[in-house]
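Removed: one protein chain of the complex. Kept in place: all other protein chains.
By written order: A and B. Residues from 1 in each chain.
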Amino acid sequence: MLSVDRRWLYLILFVNIVIFLLAPLRMPASISPPVQKFYDEIEKLQPGDLVMISSNWSASTLAENQPQLEAVITHLMRKQVRFTIISIEAQSRDISYRLAERVTKEKGYQYGEQWAHFGFVPNLAVAIKGMVTDLPNTIKQDVRGTAVAELPVVQGVKSLSEYKMIIDVTPTGSVPVWISYSPKNVKILYCPTSVMAAEAYTYLDSGQIKGMITGAKGAQEYEQLLGITGLGAPFANTISFSHLLIIAFILLGNFAMLMNRLQARREA
Amino acid sequence: MSYQHAQDNWFAAIIIGFIALAVLVNILRAQLGAQLYIRRIPGLDAIDEAIGRSTELGRPVTMIPGLTDFGVVAVQALTIFKYITKQIARFATPMRLLSGNPTVFAVAQEAIADAYNEAGRPDLYDPDNVRFLSDRQFAFASGVAGLIQRERVAANFMFGEFFAESLIFAETGNMVGAIQIAGTISFTQVPFFVAACDYTIIGDEFYATSAYLSREPVLLGSLVGQDIAKLLFALTTLGGVIAASIAGTDAPIIKLLGQPGGWEAFWKSVLQGGGQ
Partner (left out) sequence: MGVLTNLMAQQTIWRLPEESRVLFATLIVAGAFVLILGLIPVLQTLPPRGRRAIIVTVTFLAGLFFAAEFFLPVDWTAIFPKDDPKRNFLTPAIQPAQNVLQIIGALALGLGTFGLVRLHLRNTVQRRAQWGYSIVLLVSFVVMATFSILNTLAEKKIVERGPMLERGFSILFDYTLIQLDAAMFSLVAFYIFSAAYRAFRIRSVEASILMFTAMLVMIGVVPLGAQISPALPTIANWVLAQLNAPAQRAIEFGVGIGGLAMAIRLWLSLERGVT
């Protein structure tokens, strides 16, 4: 048991994931405080408020970040809030643009009037500092080549400080950069992958970020609060049973180790 | 308001100044001959053991600075790799340095060439052993994993900033039986390294590595200055806890500590004689 070929473990995990991904079993989530805070902050927004979404994820973290971004955009549209999207990762520019186009088209949200995508910026800290002082001249044009100054959604907006909120959807832990350089009157919400969430609890605790959706499970909780069906639920359920499997094998491994020790003591 | 300039938060600027002063004063002390102590770090003591094992097995050593952008973390990683290369040069052990950032790759080429020169073995330097694989996270991860598997490396050193690919490197190294030493400032990757590597250097031990390996007075002095700064942070935290417990979190003295407008609020309260 202790020297089991790891390929058997991989096969068992693979079968486990496939079964529970395909199974119709869906468990409700218990809403965690960070997700509740996230939801409450967006509920406080008024129609016409302006929100910046920083979407920096690529295909590798699609399972965690895509349900988050879809749910966030749905909530913002429900509140009739204007939003702009920016990416610091080249692949993310295309992925987030296409996703936003699909989700907004379904709800009749107009590009340019109610939302826009500012494209890819290579250096986040410099971009934030530039957006704080002069947003139209920092970004210059949106992903479709239109000058930012001509976009109705940000008509008259000169600075990032005129935004009400920044939502960072990312696997890269870029939220400290937003915290450091963005205007203090703009609230920050965070949507990391599960791995990166651990380091964000300090910012949540100090109030530097106002809410957090953690990975696919957080997306499931958020979807539940919104009353929508998304990808968060099936992914979170699969994760549940994978965790259970890992725990079972950890206990099994320890049991085998204990038996080995007892055997060795008896023989000695 | 945002923290674009020191004027937005003079208190933080003063703290930066104090840390800089602590570091520089202790560097001066070290240069003037003060004996400074540094505790043992087992992971760093194991570097020579790992290199020795590679030499015995005749299998290469890999050095991975991760996806670190060129900055203080990358410089520190390359300093460590330069030390390792000098040790490797003594035994003519094969090595591979695999970089995921082109700027780090360019500097690494020069650093490794210098290391071989300083060790007196410029003939051993092969530019093809310092490689840029890709700046895409998982393309880099698959390249590194593939190389570790194909060449069955005997020792794997990972120092720098890592993300999700850290476990791919560490577990692949574990599969081929390599002795692995990792050092990272990435808090979230530490558990993966601890689970899969033989030794892990955590947090500011990473920045202490160059001082530990070289024992240069300047670096040791800087380390002592860092520790003094950490002591200040600990005392500030303790003072803040006591003050907040007595005066409440809305008191001006608490707001002084880094909150937007805290400095102005504090001086206003002092000038007005204690009111908020």
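Here, a contact is a pair of C-beta atoms (placed from the backbone, for glycine too) under 8 Å apart; a residue touches a chain by one contact, two chains touch by 3 or more.
Just so it is clear, the structure is predicted and the values come from calculations on it, not from any experiment.
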Given B:68, B:156 or B:226, the one touching the chain that is not displayed: B:226
Subunit A residues touching the omitted chain (full complex): 6, 9-10, 13-14, 17, 27-30, 32-33, 58-63, 91, 94-95, 122-123, 126, 129-130, 133, 138, 145, 194, 198-199, 201-202, 204-205, 214, 217, 220, 236-237, 239-247, 249-250, 253-254, 257-258
Residue numbers in subunit B that touch the chain omitted from display: 4-7, 13, 16, 19-20, 23-24, 27, 72-73, 75-76, 78-79, 82, 99, 102-103, 105-107, 111, 127-128, 131-133, 135-136, 138-139, 141-142, 150, 164, 167-168, 170-171, 174, 185, 187, 192, 194-196, 202-204, 206-208, 210, 214, 216, 218-219, 222-223, 225-226, 229-230, 233
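Methods note: only the chains that are shown with their structure count from here on.
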Residue ranges of subunit B in contact with subunit A within the complex: 1-4, 137-138, 163-164, 175, 187-188, 260
Residue ranges of subunit A touching subunit B (in the complex, touch as defined): 6, 60-61, 129, 132, 161, 171-173, 180-185, 193, 195-196, 198-199
